[in-house]
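Only a single protein chain was left out; the remaining protein chains are all shown in position.
Let's look at subunit A:
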Amino acid sequence: MFVSCDHGGGSASSDFKGFTLLMPAVSVGNVGQLAIDLVISTLDMTKVGYFYTDCLVPMVGNNPYATAEENSVELSINAEVYSLPSKKLVVLQIRSPFIKNKYRPFCQTLLSWVKSSKCARVVLLSSSHAYQRDDEQLLGTPLRYLLTPDLEKTVGGLMQDLNWKEMEKVAAYPGINDTEKVLHIPGGGITKLLFTESCSKGIQMAVLLKFCSEGDNIPDAFALVNYLNEWLQLIKSEVNASSQWKIPSSWRLLFGNGLPPALF
């Protein structure tokens, strides 16, 4: 599934042993994907390859992170991989939704690629419907995390120090039986599937998610990426953290074109 770009870097550019894989789930508000855009754009990451897959809706455009005329003509497709060896970081960006009935094969192929490329751990950025929160979740921070048992052993303590809130489980049969609890991430796309599969396959995975609704999700993306930064320290977090992240040029005109002057 993974096709390397081979910029003359040869196998070095696709050697992800010990790296952290950061990726989004296509979820409510596309918050994970927006956050990933901010990471790639700010850290000026290099594209090292893409996924050749029949599981995602096709799309193609020019370089979404272009900063000038010269770097604006590189083609970009629906699933691409970027890397920053200095931070041992590899990032997957997904730009289109899943084709019906294809999300399961994609998850399986993705997780076997994670294992074969020997990534040390996976961090999944996601979101969940804000309207499905219960009374307690309505108060306090809208950010949550989840860790697979294998990752819990190494970073569980750090999460406590950061004062992060773990995603609560909900009753499997609400109103009938409150003792059996399950993980429920409405609007999270493949988040729950990837997480449960990683638990059973012994993959070290962390999920960072934000409760949100559809709308202008740029502030949600900033909140999520700053949350991620508390842990991974990708950029120096200063007082006004939001201004440290670089908005990519492709975020222009998110809400439509200019208005026709004749309207007025």
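Basically, a residue touches a chain if its C-beta (ideal position, glycine included) is under 8 Å from a C-beta of that chain, and two chains touch if they have at least 3 such contacts; residues count from 1.
Throughout what follows, contacts and distances are computed from a predicted model.
> Among "Histidine-containing phosphotransfer protein", "Proteasome assembly chaperone 1", "Vang-like protein" or "Translation initiation factor eIF2B subunit beta", find the name that the UniProt record gives to the complex chain excluded from display.
"Proteasome assembly chaperone 1"
> Out of A:Phe19, A:Tyr103, A:Tyr145 or A:Phe222, which touches the unshown chain?
A:Tyr103
> What does the interface between subunit A and the hidden chain look like in terms of residue numbers?
Counting over the whole complex, subunit A touches the hidden chain at residues 25-30, 54, 57-64, 66, 72-75, 77, 97-104, 129, 186-190, 192-193, 214, 249-254, 256-262.
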